[in-house]
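One chain of protein is taken out of this complex; the other chains stay put.
Think of it as A and B in the order they're written, each chain with its own count starting at 1.
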Amino acid sequence: MQIQLFLQNINYIGSSCLFVIGLYTVLTHPNLIKKLIGINIMETSVFLFFVSIGFIQSGSAPILQTAGNETIQYVNPLPSALILTGIVVAVSITVYGLSMIIKIYNAYGTIELDEIMQIRSEEAND
Amino acid sequence: MKKFIMFTALGGLLIIMISSYMQMPPMGNVENPSYNEVAVYYLDEALEDTHAPNVVADIIMDYRALDTLGEATVLFTSIAAVLTILVGKDPKLGEEDSHHG
Partner (left out) sequence: MDDLIVRNVSRMIIPFIQLYGLFVIFHGHISPGGGFPGGAILGASIVLYTLAFGAEKGHQKMPHSISKWLESGAIIFYMLIGMVGIFTGYVFLTNKAAGFYMGEVGVVFSGGFIPMITLAIGIKVGSTMITLFHTMIDEEEEH
């Protein structure tokens, strides 16, 4: 019974696991590029959750068939259309973060957050 | 100690998320509240309204075309932000370059 419930909602559980993995990466790794990868994993988990809401068991992709006479069950097209916006925003945020990381590397010579903090504290003491 | 607190917090978050997903209606059912009259309208009327069989393209290019214009604006803004950061020299950066290495 419980196993059945887990197997029915396997996409939701997978998306929550991905979210926690991404949050762990953002919180623990001092490397800035690894933090950005963690943010991307969290975004992917949200996309997976949102698209699985519109899923229909044994439904086909929402491209209407005009030839046959029998009625076909299609999946919900609205979450797929909305997630396209999210993907574009995710790409924009990734590019903006990467360009800021390039500027940080030019200024400090490293992208490890603890070393940057050390350099900043030494500068403050000077 | 720091790692233990982190694992406890993240494990608690995972348990809260999974237990709240268990309260949702099961995935892939036609009677789900997400499969409401909006999706049924799009699937039924899209062929007469737009003469294009790909319903996702109908939604993002016809019914919600203003939303796609906003998406193009987001791409334009990201280009503007990246060019603002990367192209062009900071005058103070050249003097302190030897100091930072």
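By definition in this document, a residue touches a chain if its C-beta (ideal position, glycine included) is under 8 Å from a C-beta of that chain, and two chains touch if they have at least 3 such contacts.
No experiment lies behind these values; they were computed from the predicted model shown.
Asker: Since one chain has been left out of the picture, which residues of chain B touch it in the full complex?
Answerer: Looking at chain B, the ones touching the missing chain are residues 47, 49-54, 56-58, 60-62, 65-66, 68-69, 72-73, 75-76, 78-79, 82-83, 86-87.
Asker: For chain A, which residues reach the chain that was dropped from this view?
Answerer: Per the touch rule, chain A residues meeting the hidden chain are 61, 63, 66, 84, 87-88, 95, 98-99, 102, 106.
Criterion: only the chains that are shown with their structure count from here on.
Asker: So how far apart, in whole Å, are chain A and chain B when each is placed at the average of its C-alpha atoms?
Answerer: Those two chain centres are 8 Å apart.
Asker: If we count contacts the way the header does, which residues on chain B are in touch with chain A in the complex?
Answerer: Chain B reaches chain A through residues 3, 6, 10, 13-14, 17-18, 21-22, 24, 26-30, 32, 34-35, 38-39, 42-43, 46-47, 53-56, 59-60, 64, 67, 70-71, 74-75, 77-78, 81-82, 85-86, 93, 100-101.
Asker: Which of the residues in chain A end up touching chain B in this complex?
Answerer: Residues in contact with chain B: 5, 8-13, 16-17, 19-20, 23-24, 27-28, 52-57, 62-66, 73-74, 76-81, 84-85, 88-89, 91-92, 95-96, 99-100, 102-103, 106-109, 119.
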